[in-house]
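Note that one protein chain is taken out, while the other chains of the complex remain in position.
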Amino acid sequence: MSTLHTEEMTLNMGPQHPSTHGVLRFVVRADGEVMREAIPDVGYLHRSIEKIAEKVGYHGFMPYTDRVDYVCAMFTNQGWGMACEKLAGIEVPHRGEYCRVIAAEFNRIASHLLSVGAMAMDIGAVTPFTHAIREREMINDLIEELCGARLTFNYMRIGGVAWDLPPGWREKALAYLDHFDPILEEYNALISWNKIYIERLANVGVITPAEAVNYNLVGPNLRACGIKWDIRKDIPYSVYPEFEFDVPIGDGHWGKLGDSMDRYVVRIREMAESSKILRQALQKIPGGPVLAKVARNFKPPAGECQIRLESGRGDMGWYLVSDGSGYPWRVHVRTGSFAAMGIIQKLSAGLMIADLVTLIASLDVIAPEIDR
Amino acid sequence: METLVQHLIASGAFGKNASPHLIAAIVVFIMSAVVFLGVAFPFAGIVSWAERRVWARIQSRVGPNRVGPQGFLQWLADGVKHVCKEDIIPDESDAPLFKMAPYLVMLAFTLPWAVMPFSSSLILADLNVGILYMTSVTALTVVGVLMAGWASNDKWSLIGGIRSAAQIVSYEIPAGLSIFPVVLMTGTLSMQGIIRAQGWAPQHWFLFANPFTFVAANILYISALAEGNRTPFDLPEAESELVAGFATEYSGMRYLFFFMAEWGNLFIIGAIIATLFLGGWQFPHVTKNVIAMNILEALTFNVKVLFLVFVSMWIRATLPRVRIDQLMTLCWKYFVPISFVNMIGTAVWVAIWPDGNSLMGYIMLAGAIALGAVFTQRVIYYLRRSRMEVYFNPTI
Partner (left out) sequence: MSAVSEYVTNIKDAVTSIFEGMAVTASHFMRKPYTVQYPDRMPVRVQDTLPFRYRGILEVDLEICTGCLACERACPIDCIVIVVDKDPQTRQMLLSQFDIDIAKCMYCGLCSEPCPTGSIHHTTEFEGADYSLESLIRRFVTDPVLAYKPKKGPETDTRIAPILNRGMTYLDQWAQPGGEKPAEEEPA
């Protein structure tokens, strides 16, 4: 019998789609349910933020950094602050560094909550998302008391942070952490160890360690392949050396090493580690000022500098070139999501369409970070 | 039904020369209208409101509570909204098939109500192949869903339609095989016959008659969920992948028909399980008044079915979706072999104890109560750990 003539379908998972974490587009060539290739198409969220820096100056750019990755706004703030401080040689007071770490780790928990919640919702379970958002709302309430905003914080300044901890905030934060740890266990019992969920995630989108390094993956995506690389431990910055915490890595317990389940579990464990760091920071926070003296018309010396920090998505790099005037010459941000988009095309061969959604969710792609 | 008709003719309400067939036909038509318009369709609407409230409490939020008392009229508001929408028929679609598909799916939802045993005499037609009729007409959804997927002229809808067809057709097999243990034990396919073979007390239900029927009940429930396109098997209408699957191109009332059929199917799933395994309308004989007994029996039946509907909503809120190949694996590699084992096991059981073994009933009931106790202990454990405010009131 002669072979049946079949055709490939070219589908468009367009920019308007309920599950592509932001405005992304995929051109999917599929043979029925099984995909041959999923070509990502980015750029729908490009806002020229790096160019805007050249117009608004150093202090004025801080609120724009929130919009680079609005889920991890504290980290982007910290990145810009660190880049300017390194160039101008400003030292942040000790208490200011502690405030930065506290805000950043709370933001990391919030970002990971959103990531695991959205992943559960993409797989089909609707309740873990609302539970994760409920916990995130409580963190947002805390941060609202601290800096006045719930999403685009603009909390940090060049030389420290803008507001000190309000009276009574430390107790509220510790009470929240006491509430959060059992809720994380409950969340795990609800969805993380659910057999259907594990079956959906295990062995999907396996990334070998060599591939991960070649494709420039960072953060939980990299650590899930077994590579223990965390900027907080390997290129320490701020006051992270003063805290004791672990860096969770994937171990291929549920499937192959580097599959979606590893990425998911690394994020869950990182939330527990952040909770540890927060407890230590809130206990050990010293007194003193939180903001160094920085001129209002800040003019760093001409030159360039690069800093790296561990944001919710991974190793975020900030590159700043200054020409000695009050406006930067060039700012560049290197984000983890951009690299993750690159690997999707390679991984998608042989996956089913349902798995493509799982893959995108497990790589924790946030669209504004890709396009800036 | 027959007794009711004979009662009416004998009382002379229609005059002496009335033909019994005509009267029977009129009574059947009126009762069908009452059942469909008064029970089936409003149920399909109300369950949408109930599902949203149940989901919302599971998700720590409130659900619709503004339109009418506790939001009870939300489904009416949704219906009116959908009716007022523009009826969009895509240009390139196959218009006759596109329009017919929702009606076929609705048909699959409407036909089983003819054999729904509400009480010992409230049944439209006590067919002697009742349960077989029920499972076969619910399979008509395949035709409607495939038509919808194909006629929409949309690749995403096509994927949804094909997935759904494969799913429903596959899960017919474990569902049918799981009905066999009950048929073996009663020797009849008629709904009333099966219910009469059980007693009103839990240890006399077929659920607890022997371990094979217990497993068969679970498999039947899960397969019925799969046939009704409910989570964890709602891949055809997977919201996060295919927007609305086979129903993407539909808008307005046509769209609502698909979902009314799905919500209404919950009752049918519950009715099948309640009839076959939970003793149907059986109620202890407390009064000689026929009408009062009928009302109590109907209430019992409805309570059992509504509990199962609630469990379906609860499952939908808890579990993630199963991927299409895993769905097929589950059906063919797990459910079908286990259903065969159940069938053979029940056959051996019936051969050994033709009149049933009531001791096993008590043992199984005790096991189920123990399971319930373990479940309650876990629930209390999570309540205590979370330290969130406890609030028993379903209204808010």
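Per-chain residue numbering starts at 1, and chain names A and B are given in the order in which the chains are listed.
Here is the rule we use: contacts are C-beta pairs under 8 Å (C-beta built on N, C-alpha and C of every residue); 3 or more make two chains touch, one makes a residue touch a chain.
Bear in mind that the values here come from a model prediction, so they are computed numbers and not experimental data.
Within the whole complex, the absent chain has one touching residue among A:Met82, A:Val101 or A:Ile191, and that is A:Ile191. Interface note for the absent chain: among A:Leu201, A:Ile285 or A:Met316, the touching residue is A:Ile285. One of B:Ser60, B:Asn128 or B:Thr287 touches the chain omitted from the figure, and that residue is B:Ser60. Which of A:Ala149, A:Leu177 or A:Cys305 touches the hidden chain is settled by the complete complex: it is A:Ala149.
Annotation: of A:Glu54, A:Asp164, A:Asp181 or A:Asp323, A:Asp164 touches the absent chain (contact as defined above). Within chain A, the residues in touch with the undisplayed chain are 56-57, 59-64, 93, 95-96, 127, 134, 137, 144-149, 152, 154, 157, 159-167, 169-170, 186, 189-191, 193-196, 282-294, 296. Although one chain is not displayed, its contacts with chain B can still be listed: residues 56-62, 314-315, 317-319, 334, 375, 378-383, 386, 388-392, 396.
The definition used in the following text is that only the chains that are shown with their structure count from here on.
Residue ranges on chain B touching chain A, taken from their complex, read 55, 58-61, 155-156, 159, 162-163, 231-232, 234-235, 238-241, 243, 317-326, 382, 385-387. For chain A in complex with chain B, the residues that touch the partner chain are 9, 11, 17-19, 32-33, 120-127, 130-131, 134, 179, 182-183, 185-186, 189-191, 194, 196-197, 199-200, 352-355, 357.
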